[in-house]
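Selected chains only, in their assembly positions.
Note that the chains take the letters A, B and C in the order they are written out, and that residue 1 is the start of every chain.
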Amino acid sequence: MTRISLDQAQTIVTAALKEGRTLGLKPLSVVVLDAGGHMVAFAREDGSSNLRPQIATAKASGALALGVSSRAIGDMAIERPTFVNAAAGLNPAGIVPAAGGVLIRDESGDLLGAVGVTGDTSDNDEKAAIAGVAAAGLSV
Amino acid sequence: MTRISLDQAQTIVTAALKEGRTLGLKPLSVVVLDAGGHMVAFAREDGSSNLRPQIATAKASGALALGVSSRAIGDMAIERPTFVNAAAGLNPAGIVPAAGGVLIRDESGDLLGAVGVTGDTSDNDEKAAIAGVAAAGLSV
Amino acid sequence: MTRISLDQAQTIVTAALKEGRTLGLKPLSVVVLDAGGHMVAFAREDGSSNLRPQIATAKASGALALGVSSRAIGDMAIERPTFVNAAAGLNPAGIVPAAGGVLIRDESGDLLGAVGVTGDTSDNDEKAAIAGVAAAGLSV
């Protein structure tokens, strides 16, 4: 079975943090989960606050739970708030409906996992997440 | 009261998935619960995301919890959001207030259980659920 | 990514239940989880009691949580009860430390998921689980 490797996950984390420094973002936290939603790698920059591990994880886990990016879940939360709220309560890691959580796919389009970033604005978090996935030669 | 059999439940699951393929829906997950809310049969199609078992179950369990379809609970959630939210917190399986969860009744109108479908729009999920119940010669 | 398919999972469920009938076992419940611990297929035979879905799931989920069969976790629970008890509390689906939950591997030895069976003695539950996996041409 092709699973995301620790090497790939660390490449994503390192590149996402580097993108944050390049863009001058606030301190970031970055998580990579496998397709089952289990953590493979995580890093929290100095100055990134206490709940960031859980927020990053809930962005990535939510994307895997519903099969779309956390940005799409954010849109869904505006149209159907009670559905997203109910789904969040069913997911052990919760769901954060805001950009910064993206699915990770291989060259065949198969799902490998998800990355979640938090610390700056949701739009900027997502930029860092996408840069991380690209650096590993994978697709969102 | 007649209890729903595994044979009936598998007929419902198979027919609901077949309806999904006929209508060209996204990958679906389908659960059948007995009248006590306990799972009898479940299937998740390839590509259906991680939280779909819980969402399907919370649609069906919610229907049994309040005695109406999850579509009716969706309407109720607009009129009385705090009531539905509180009820969801009381139900171990949660409640998803969106169409796709329907009660299953026999020819006498006796309650046999509920089916829950998720994966496409709520309206389409419900079509698959109703097709499943009809295929077993039962009523919603 | 090779993931266990719904077809494979249904083959396992059907064969495990058939083995139960061949051996004259009590009514069984059988679950198949993917490698991430998310349900793919489930069936509960007529007469199988209310908590069987959760017990079957906690056997299979526990196997995936710790990377060994639930029989091995049962042995572990005798040697290191506090460890297994603590781990069970950390796993959202819990852990049932008794035979009947086995890992599912493909021909390359890669992990595809787990099957959990409950209803008869743990030894008999495990026989049904192993028969199910074999029927799908996969390995435990």
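Operating definition for what follows: contacts are C-beta pairs under 8 Å (C-beta built on N, C-alpha and C of every residue); 3 or more make two chains touch, one makes a residue touch a chain.
Keep in mind the model is a prediction, meaning the values are calculated, not measured.
*Asks:* In total, how many chains does the complex have, if 3 are shown?
*Replies:* 4
The criterion applied here is as follows: only the chains that are shown with their structure count from here on.
*Asks:* Hey, what angle do you get rotating subunit A onto subunit B on C-alpha, to the nearest 5 degrees?
*Replies:* Here the rotation carrying subunit A onto subunit B measures out at 85 degrees.
*Asks:* What's the distance between the Cα centroids of subunit B and subunit C, rounded to whole Å?
*Replies:* Here the centre of subunit C sits 25 Å away from the centre of subunit B.
*Asks:* If you average the Cα atoms of subunit A and of subunit C to get two centres, how far apart are those centres in Å?
*Replies:* 30
*Asks:* In subunit C, which residues are in touch with two or more of the other chains?
*Replies:* Within subunit C, the residues that touch at least two other chains are 3, 36, 38.
*Asks:* In the complex, go through subunit C and note every residue touching subunit B.
*Replies:* 3, 5-6, 9-10, 36, 38-46, 50-53
*Asks:* In their complex, what parts of subunit A are in touch with subunit B?
*Replies:* 36-37, 64-67, 80, 82-83, 85-87, 89-91
*Asks:* Of all residues in subunit A, which touch subunit C in the complex?
*Replies:* For this pair, the touching residues of subunit A are 1-3, 34-38, 92, 106, 110-112.
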